[in-house]
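Removed from the display is one protein chain of the complex; every other protein chain stays in position.
Presenting chain A:
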Amino acid sequence: MDFNSSLRIAATGMHAQTARMRVIAENIANADSAGKAPGDEPYRRRVPTFQSHFDAEVGGRVVEIGKLANDMSDFTSRYEPGHPAADESGYVQYPNVNTLIETVDMREAQRSYEANLNVVTVTRQMLGRTLDLLRG
């Protein structure tokens, strides 16, 4: 395992966190996406999963984003009789997205990304020290 594989493993980590960020952005953007007509399902929150596998080319265990699972928890409903998607009793189904949870997830993704970036920076410094040896 050389420094290049360290860099590549950290890069896969950054990539996975970027993909996670995209899913979080989707969730937040669709936090108010109700259905068009009564009985329509609103947007369902999606949850990113991570998988690690041994990459023979890199020579280490890299991480990648796995299947995007649907969050099967209950939708929220709000009383909005004037909404086109309101049912007979005036309730509209809204997505099961909690912006607070998404914000916390976003922070976590950010920290994780920074940690991977830090590994890249440190590894590059070590690589630079190795090249300094050539200068004697």
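What we mean here is this: a residue touches a chain if its C-beta (ideal position, glycine included) is under 8 Å from a C-beta of that chain, and two chains touch if they have at least 3 such contacts; residues count from 1.
Definition applied: contacts and distances are computed from a predicted model.
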item: Among "Glycolate oxidase", "Nitrogenase molybdenum-iron protein beta chain", "Flagellar basal body rod protein FlgB" or "Aspartyl/glutamyl-tRNA(Asn/Gln) amidotransferase subunit C", the UniProt name of the subunit that does not appear here; value: "Flagellar basal body rod protein FlgB"
item: Residue among A:Ala16, A:Ala34 or A:Val97 touching the omitted chain; value: A:Ala16
item: Listed residues A:Ser6, A:Asn27 or A:Gln93, member touching the removed chain; value: A:Ser6
item: Residues from chain A at the interface with the omitted partner, ascending; value: 1-3, 5-7, 9-10, 12-13, 16, 49-52, 56, 59-63, 108, 111-112, 115-116, 118-119, 122-123, 125-126, 129-130, 132-133, 136
